[in-house]
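A protein chain is absent from this complex, but the other protein chains hold their places.
Showing chain A:
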């Protein structure tokens, strides 16, 4: 689809892009949304509309509530304040209209499951009782695998796949229900640049071909820089929202962090320097639970990794 929304105005108090793809009804709509744990406010006063085919990147330091935002959208967590409408109603848990790609972390080697079985679980893994979906289900699984170019290793146990291959299979799993919204939680962690590109391209292709809205949580914007329509940058209980060239600037991030932050553009890449310690941070990024990295591990401390001077 088009990316006319990149012209949406920079505003820390929500945005309602009126142009281009913005004419379609939003699939995700947050109004005055807030999320806090006890006294700690992750974000508040968040107004956000995500429209079909839009690619929204969610950035911010660890603990700024990026993953929590996805949990809210999945209906697994309630807002502290405000309202949320997903596809026109309150979010229901386990909707097949929402595809979910979890944090890239390798499935353990002993996982007794082939790539096609993992995709299959995305289709009917939540159903109770005996009985299998049969030929129609198998065809959809095959299609999803073909869509992400994973047909060649469809019958390989997932534990033996590389990190990049596993993440392709994950995307097939998320797309097998033909969702209208795709939620990705750090899908690029510990992938090398080559696999980062192929994964983001798959996501980008999907939203263009099927008008699927994409909410893409990432700690590093560069791999998705050429694709995103808007960035939601969460930090210090506040946020910035708008097209990357407006949000990813020294002025905008300095205001958000409340301290001098420099955003430099080097050879087509965005580098954030001086974001405070919990800052937009690549190197100090803690992998969620110490799982060993996959075969393609080699975690890349991205340009965001430049800590405070």
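Here are a few things to note about the model shown:
As a working rule, a contact is a pair of C-beta atoms (placed from the backbone, for glycine too) under 8 Å apart; a residue touches a chain by one contact, two chains touch by 3 or more; residues count from 1.
We take it that contacts and distances are computed from a predicted model.
Of the names listed as "Zinc/manganese transport system permease protein", "Hydrogenase maturation factor HypA", "Amino acid/amide ABC transporter membrane protein 1, HAAT family" or "Na(+)/H(+) antiporter subunit C", the one that matches the UniProt record for the absent chain is "Zinc/manganese transport system permease protein". The hidden chain makes contact, of the residues A:63, A:82 or A:157, with A:157. The chain omitted from view is touched by exactly one of A:38, A:88, A:129 or A:268, namely A:129. Within the entire complex, the positions of chain A that touch the omitted partner chain are 74, 76, 92-96, 98, 100, 102-103, 107, 110-114, 117-118, 120-122, 124-130, 156-157, 160, 170, 173-174, 183.
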